[in-house]
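Input: a single structure, listed below in C-alpha coordinates.
For this view, one protein chain was removed and the others were kept in their places.
The block that comes next holds chain A.
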Amino acid sequence: MSEPVPSKRPGIAVWLPLGLFAAFLVLVVVGLYWPADREVSSAFIGKPLPAFDLPPASEDRPGLATTVFKQDGKPRLLNVFASWCFPCKVEAPQLAALAQQGVEIDGVAIRDRKEDVAGFLKQYGNPFKRIGKDDLSQVQLAIGSSGVPETFVIDGKGIIRYQHIGDIRQEDIPLILRKLAEAGQ
(Lines give C-alpha, C1' and ligand atoms only; values in the text may rest on other atoms or scores of the structure.)
Protein backbone atom coordinates (compact mmCIF):
# COMPACT_ATOMS: atom_id res chain seq x y z
CA MET A 1 0.00 0.00 0.00
CA SER A 2 2.54 2.60 -1.02
CA GLU A 3 0.79 5.20 -3.05
CA PRO A 4 3.01 7.82 -4.59
CA VAL A 5 2.85 11.06 -2.62
CA PRO A 6 1.20 13.68 -4.82
CA SER A 7 3.46 16.55 -5.71
CA LYS A 8 2.74 19.60 -3.57
CA ARG A 9 4.02 22.05 -6.18
CA PRO A 10 1.13 23.73 -7.95
CA GLY A 11 1.15 22.96 -11.59
CA ILE A 12 0.05 25.12 -14.42
CA ALA A 13 -3.53 24.00 -13.77
CA VAL A 14 -3.77 26.28 -10.75
CA TRP A 15 -3.69 29.29 -13.08
CA LEU A 16 -6.46 27.94 -15.24
CA PRO A 17 -9.41 29.53 -13.35
CA LEU A 18 -7.69 32.92 -13.33
CA GLY A 19 -6.89 32.54 -17.00
CA LEU A 20 -10.50 31.68 -17.78
CA PHE A 21 -11.68 34.66 -15.75
CA ALA A 22 -9.31 36.98 -17.64
CA ALA A 23 -10.58 35.60 -20.94
CA PHE A 24 -14.14 36.21 -19.77
CA LEU A 25 -13.28 39.81 -18.87
CA VAL A 26 -11.76 40.37 -22.30
CA LEU A 27 -14.95 38.98 -23.86
CA VAL A 28 -17.11 41.35 -21.80
CA VAL A 29 -14.98 44.38 -22.70
CA VAL A 30 -15.03 43.49 -26.39
CA GLY A 31 -18.80 43.04 -26.25
CA LEU A 32 -19.25 46.37 -24.49
CA TYR A 33 -17.04 48.50 -26.67
CA TRP A 34 -17.54 46.82 -30.02
CA PRO A 35 -21.10 45.54 -29.89
CA ALA A 36 -22.27 43.23 -32.63
CA ASP A 37 -23.95 44.65 -35.70
CA ARG A 38 -27.66 44.94 -34.98
CA GLU A 39 -28.69 45.51 -38.57
CA VAL A 40 -30.60 42.70 -40.21
CA SER A 41 -29.70 42.68 -43.86
CA SER A 42 -32.06 41.23 -46.39
CA ALA A 43 -31.34 37.70 -47.54
CA PHE A 44 -33.30 38.51 -50.68
CA ILE A 45 -30.53 40.27 -52.57
CA GLY A 46 -29.98 38.68 -55.97
CA LYS A 47 -33.57 37.48 -56.06
CA PRO A 48 -36.46 38.88 -58.06
CA LEU A 49 -38.76 41.37 -56.42
CA PRO A 50 -41.86 39.51 -55.20
CA ALA A 51 -45.08 40.44 -56.98
CA PHE A 52 -47.05 43.23 -55.36
CA ASP A 53 -49.46 45.96 -56.33
CA LEU A 54 -49.83 48.79 -53.84
CA PRO A 55 -52.43 51.56 -54.02
CA PRO A 56 -51.15 55.16 -54.17
CA ALA A 57 -50.08 56.81 -50.93
CA SER A 58 -50.24 60.28 -52.43
CA GLU A 59 -52.80 62.19 -54.49
CA ASP A 60 -50.32 63.30 -57.14
CA ARG A 61 -48.34 60.09 -57.62
CA PRO A 62 -49.52 56.67 -58.81
CA GLY A 63 -49.27 53.57 -56.65
CA LEU A 64 -46.53 51.02 -57.08
CA ALA A 65 -46.63 47.59 -58.70
CA THR A 66 -43.81 45.13 -59.40
CA THR A 67 -44.41 45.45 -63.15
CA VAL A 68 -42.89 48.95 -63.06
CA PHE A 69 -39.47 47.50 -62.36
CA LYS A 70 -39.44 45.45 -65.54
CA GLN A 71 -41.00 47.90 -67.96
CA ASP A 72 -38.00 49.71 -69.45
CA GLY A 73 -34.92 47.76 -68.34
CA LYS A 74 -33.68 50.71 -66.31
CA PRO A 75 -32.35 50.23 -62.78
CA ARG A 76 -34.26 52.07 -60.07
CA LEU A 77 -34.24 52.79 -56.40
CA LEU A 78 -36.95 51.44 -54.15
CA ASN A 79 -37.09 53.58 -51.03
CA VAL A 80 -38.92 52.21 -48.01
CA PHE A 81 -39.94 55.19 -45.89
CA ALA A 82 -42.61 56.66 -43.64
CA SER A 83 -43.69 60.17 -42.75
CA TRP A 84 -43.40 59.26 -39.05
CA CYS A 85 -39.79 58.15 -39.43
CA PHE A 86 -37.23 60.68 -38.31
CA PRO A 87 -34.18 59.52 -40.33
CA CYS A 88 -36.39 59.61 -43.44
CA LYS A 89 -36.50 63.38 -43.05
CA VAL A 90 -32.73 63.43 -42.71
CA GLU A 91 -32.22 61.53 -45.96
CA ALA A 92 -34.67 63.65 -47.99
CA PRO A 93 -32.00 66.02 -49.39
CA GLN A 94 -29.91 63.05 -50.54
CA LEU A 95 -32.89 61.48 -52.31
CA ALA A 96 -33.60 64.85 -53.93
CA ALA A 97 -29.98 65.01 -55.12
CA LEU A 98 -30.23 61.50 -56.57
CA ALA A 99 -33.53 62.32 -58.32
CA GLN A 100 -31.94 65.46 -59.75
CA GLN A 101 -29.19 63.32 -61.28
CA GLY A 102 -31.86 61.38 -63.14
CA VAL A 103 -32.21 58.42 -60.80
CA GLU A 104 -35.75 57.07 -60.74
CA ILE A 105 -36.93 56.57 -57.20
CA ASP A 106 -40.10 54.76 -56.24
CA GLY A 107 -41.33 54.81 -52.69
CA VAL A 108 -43.14 52.46 -50.37
CA ALA A 109 -44.79 54.27 -47.47
CA ILE A 110 -45.00 52.00 -44.44
CA ARG A 111 -48.05 52.24 -42.16
CA ASP A 112 -48.83 55.77 -43.23
CA ARG A 113 -51.87 58.00 -43.73
CA LYS A 114 -52.32 59.86 -46.99
CA GLU A 115 -52.54 63.24 -45.26
CA ASP A 116 -49.32 62.56 -43.35
CA VAL A 117 -47.52 61.52 -46.52
CA ALA A 118 -48.75 64.68 -48.22
CA GLY A 119 -47.46 66.82 -45.35
CA PHE A 120 -44.13 65.00 -45.36
CA LEU A 121 -43.65 65.47 -49.13
CA LYS A 122 -44.64 69.11 -48.91
CA GLN A 123 -42.13 69.81 -46.20
CA TYR A 124 -39.21 67.66 -47.34
CA GLY A 125 -39.71 67.45 -51.12
CA ASN A 126 -40.98 64.69 -53.35
CA PRO A 127 -38.26 62.74 -55.19
CA PHE A 128 -40.62 59.85 -55.98
CA LYS A 129 -42.11 58.79 -59.32
CA ARG A 130 -44.59 56.50 -57.60
CA ILE A 131 -45.51 55.86 -54.01
CA GLY A 132 -47.20 52.68 -52.84
CA LYS A 133 -49.12 52.52 -49.59
CA ASP A 134 -48.10 49.53 -47.48
CA ASP A 135 -50.41 49.55 -44.47
CA LEU A 136 -49.57 46.04 -43.26
CA SER A 137 -45.83 46.14 -44.01
CA GLN A 138 -46.49 43.36 -46.52
CA VAL A 139 -44.06 44.54 -49.19
CA GLN A 140 -41.54 45.37 -46.50
CA LEU A 141 -41.67 41.82 -45.17
CA ALA A 142 -41.70 40.33 -48.66
CA ILE A 143 -38.36 41.96 -49.56
CA GLY A 144 -36.65 41.33 -46.22
CA SER A 145 -36.58 44.93 -45.03
CA SER A 146 -36.60 45.36 -41.27
CA GLY A 147 -37.03 49.07 -40.80
CA VAL A 148 -37.33 52.55 -42.25
CA PRO A 149 -35.64 54.01 -44.12
CA GLU A 150 -34.13 51.39 -46.35
CA THR A 151 -33.24 51.75 -50.01
CA PHE A 152 -32.98 48.94 -52.53
CA VAL A 153 -31.32 49.02 -55.93
CA ILE A 154 -33.52 47.09 -58.37
CA ASP A 155 -32.15 46.28 -61.82
CA GLY A 156 -34.07 46.46 -65.09
CA LYS A 157 -35.20 42.86 -64.79
CA GLY A 158 -36.72 43.41 -61.36
CA ILE A 159 -33.88 41.71 -59.45
CA ILE A 160 -32.92 43.18 -56.06
CA ARG A 161 -29.25 44.05 -56.36
CA TYR A 162 -28.33 46.04 -53.29
CA GLN A 163 -29.77 47.11 -49.95
CA HIS A 164 -28.86 50.26 -48.06
CA ILE A 165 -29.99 50.14 -44.43
CA GLY A 166 -30.72 53.41 -42.70
CA ASP A 167 -30.74 56.94 -44.06
CA ILE A 168 -28.66 57.74 -47.11
CA ARG A 169 -26.02 60.26 -46.09
CA GLN A 170 -24.10 62.60 -48.33
CA GLU A 171 -21.14 60.21 -48.35
CA ASP A 172 -23.30 57.24 -49.39
CA ILE A 173 -24.37 58.80 -52.69
CA PRO A 174 -21.31 57.68 -54.72
CA LEU A 175 -21.82 54.07 -53.57
CA ILE A 176 -25.52 54.16 -54.45
CA LEU A 177 -24.70 55.58 -57.89
CA ARG A 178 -22.08 52.89 -58.42
CA LYS A 179 -24.52 50.13 -57.44
CA LEU A 180 -27.07 51.61 -59.84
CA ALA A 181 -24.49 51.66 -62.63
CA GLU A 182 -23.54 48.04 -61.88
CA ALA A 183 -27.21 47.07 -61.96
CA GLY A 184 -27.57 48.80 -65.33
CA GLN A 185 -24.85 46.78 -67.01
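In this text, a contact is a pair of C-beta atoms (placed from the backbone, for glycine too) under 8 Å apart; a residue touches a chain by one contact, two chains touch by 3 or more; residues count from 1.
Note that contacts and distances are computed from a predicted model.
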Record-based protein name (UniProt) of the chain missing from this complex, from "Cytochrome c-type biogenesis protein", "Sugar ABC transporter permease", "Acyl-CoA dehydratase activase" or "ABC-2 type transport system ATP-binding protein": "Cytochrome c-type biogenesis protein"
Residue, one of A:77, A:105, A:143 or A:180, that touches the chain absent here: A:143
Touch criterion as defined above, residue of A:74, A:111, A:129 or A:161 at the omitted chain: A:111
Chain A residues that touch the omitted chain in the full complex: 38, 40-44, 82, 84-86, 110-113, 116, 135-138, 140-144, 146-147
